[in-house]
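Removed from the display is one protein chain of the complex; every other protein chain stays in position.
Entry: subunit A
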Amino acid sequence: MGRTLAEKVWDDHVVRRAEGEPDLLFIDLHLLHEVTSPQAFDGLRLSGRTVRRTDLTIATEDHNTPTLDIDKPIADPVSRTQLETLRKNCAEFGVRLHPLGDVEQGVVHVVGPQLGLTQPGTTVVCGDSHTSTHGAFGALAFGIGTSQVEHVLATQTLPMPKFKTMAITVEGELPDGVTAKDLILAIIAKIGTGGGQGYVIEYRGSAIEKLSMEARMTVCNMSIEAGARAGMIAPDETTFAYLKGRPHAPEGEDWDAAVAYWKTLRTDDDAVFDHEVYIDAARLAPFVTWGTNPGQGAPLSAAVPDPASFADPSERLAAEKALEYMGLRPDQPLRDIAVDTVFVGSCTNGRIEDLRSAASVLEGRKVADGLRMLVVPGSVRVALQAVEEGLDKVFTAAGAEWRHAGCSMCLGMNPDQLAPGERSASTSNRNFEGRQGKGGRTHLVSPQVAAATAVLGHLASPADLSDVRTPVEA
């Protein structure tokens, strides 16, 4: 019987297989950041161990970093200590680090791909659940805990329990104004936050093949929000074209050998998935969340559901609690929900295409009175590219704040937070209670919906903007 893409990559990394034990997998790339690594380095020190493969390990600073005044000492002493701890650990153990202020700094899942380190058929891990992002290249990429971070530092391997395979096939053409973000939000609403539990998902079908690499990353990024172990997309010409010429992409004969291998990374025709889901792309619409987990979403044109409409008692209770926390009424049209803050950024939607997409909506328009809009590029490289294209000017002319790179308001570990009761439309990945700040309320949206919402002051898509644009003065 044939094998799926995930099984092929898995099999190619088995260091040791023994009856009754999890497979021991070799890890090709280990990404580190300041939050989930300090206790792992401490563990190494306590047991007198070293980092086995510093040449397969790379660190950056993202979760805690401020997006303003980055040339000044970090105000929060606890954040500062955590960043200093990473710097000391990387120096002591010989790990390459891109700290705040470095041109390669940024959100770890934006940095890996743009350096060309994330490649098809590799295993990638990071102490961060959104490591699933890297699956867009046909890599097997897992978020891991700190004990596992220590394990990979010490051994460059991980014992991993067997997984199940799921295919999510998306056929057809995404309608205008419907993006990868809308697609993945619709998928999560369909299969639920636990629907992917135990599975590695492979996204496939004509609609997936047409997506750019960055859009594929958006889809794979949120696999974890469906509970999946990982998400993957088979590498193709789009993947190869993205990688060619990047700093760490193979060159010359190595490139040819790599591409020859990468081309084998497709699910065999006779392979069987443990579970299959089909989605018709043409039926999708801009999608937003109304609740406090990413599965609680609906098309923008819909209304907040009535908890009484849920048959499952635990889902009904969850919807009741979500509406209470979110300050929403059943049957309230989603378009009527007014927001205080719009956040464009994160490992989900902080890449150049996302900024272009938001800027194209904002160009010649103004952010609504009293609304705060933060635009946080995913990395310094993304920021530089945006500046080169003049996108920063579009944002600031519209009244948005153009910030430095980092995770920022996706999780509010730095000063970028919602105040209690504030409501955001956010291009990030999690609408959990308090995620963007204690008492803050989050609606997950695409960059286009974020920008249209910023203009109108309530949840909206670009199609709702009937105004004439103000020409930008030269």
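The working rule: a contact is a pair of C-beta atoms (placed from the backbone, for glycine too) under 8 Å apart; a residue touches a chain by one contact, two chains touch by 3 or more; residues count from 1.
Just so we're on the same page, contacts and distances are computed from a predicted model.
**Q** For the chain not present in this complex, what protein name does its UniProt entry give, out of "Peptidoglycan D,D-transpeptidase MrdA", "3-isopropylmalate dehydratase small subunit", "Sugar ABC transporter permease YjfF" or "Alpha-ketoacid dehydrogenase subunit beta"?
**A** In UniProt, the chain excluded from the picture bears the name "3-isopropylmalate dehydratase small subunit".
**Q** Which candidate, A:105, A:122 or A:427, sits in contact with the chain we can't see?
**A** A:122
**Q** For the chain left out of this view, which of A:105, A:133 or A:148 touches it?
**A** A:148
**Q** Out of A:412, A:447 or A:462, which is the one that touches the chain we can't see?
**A** Of the listed residues, the one touching the omitted chain is A:412.
**Q** Which one, A:193, A:238, A:301 or A:360, makes contact with the chain that was left out?
**A** A:193
**Q** Against the chain that's been left off, what residues of subunit A make contact? List them.
**A** Where subunit A meets the chain not shown: residues 15-16, 20-22, 24, 26, 28-29, 35-36, 38-39, 42, 47, 49, 52, 54-58, 63-64, 76, 78-79, 81-82, 85, 96, 116-119, 122, 127-129, 143-148, 150-151, 154-157, 159, 161, 193-194, 197-198, 224-225, 227, 229, 247-250, 254-255, 257-258, 261, 293, 295, 314-315, 317-318, 321, 411-413, 430, 432-435, 438-439.
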